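Inspection log for the structure reproduced underneath, given as structure tokens.
Only a single protein chain was left out; the remaining protein chains are all shown in position.
Presenting chain A:
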């Protein structure tokens, strides 16, 4: 079928839109990308997808369709002489569909819940559950380079976005779901090496890397509004020694813990009172240099920084916020 009028209605940070673009690119299909502002949905989107009103929508020859997994199968069927996405064997196809559904119905919510979790004891259980989901999903990967076998296939397209999102979630929620490193609140402190290896392999695929939103754009988007925890920005601050500003509820267990971590890491700083309940903005950073500017290696700095992050959820009564800047 000709590539007449292929359009994707999407949003740059949607993993579901990424699936569709990945499939089209693997097939070598050129398409027009129509950017949608989800906070202000266009009349066009509502006309194309009145039922769920969501992106992605694929429009082919004027005919719209929705649901990313459905769209990917459509792409595979229409451009059937191109890159094979679905397995050929009916039983393998059933397995691929089964795992895609499992990922969407079980893994996605489990991972999302870690992202929105409050740092603390309850989080460990959520991380463990996310790990259990991924360990189950891993069964479809065992012994293979990709879920699709030697090459990227349907299931890789469906869950490929984990390779970009999960490490970000780990960083923002100070957890280790897949990658062991830094501070971990996981119950078993277990990493998932098979999944991690797959993350690395899939990100090495050009089409995948080009389609997934870039990490440096995605990370700030995922971070709750917290100008003062813009670590990328702070790394460029020039100062002597270590400058640490911590906003926390003085006397709260989180503040006590943060201070203990800082002492352990040899980081000196000041704790600003952020008060109880809600969030209060810190508009200016209090600068302190450490006694003698104790040098810290990068890993320790990551430990402290990664350990706390401002949480978006308003119900969290106290949010320790750490900003760390390193001397140039």
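Observations
Going forward, a contact is a pair of C-beta atoms (placed from the backbone, for glycine too) under 8 Å apart; a residue touches a chain by one contact, two chains touch by 3 or more; residues count from 1.
Here is the rule we use: contacts and distances are computed from a predicted model.
Looking at the choices "Probable glutathione S-transferase GSTU1", "superoxide dismutase", "Translation initiation factor eIF2B subunit delta" or "adenine phosphoribosyltransferase", the name in the UniProt record of the chain not drawn here is "Probable glutathione S-transferase GSTU1".
Note that of A:21, A:36, A:67 or A:156, the residue touching the chain absent from this view is A:67.
For the chain missing from the display, the contacting residue among A:25, A:93, A:196 or A:209 is A:93, taking the whole complex into account. Contact between chain A and the unshown chain involves residues 51, 60, 63, 65-67, 70-71, 73-74, 77-78, 90-91, 93-94, 97-98, 101-102, 136.
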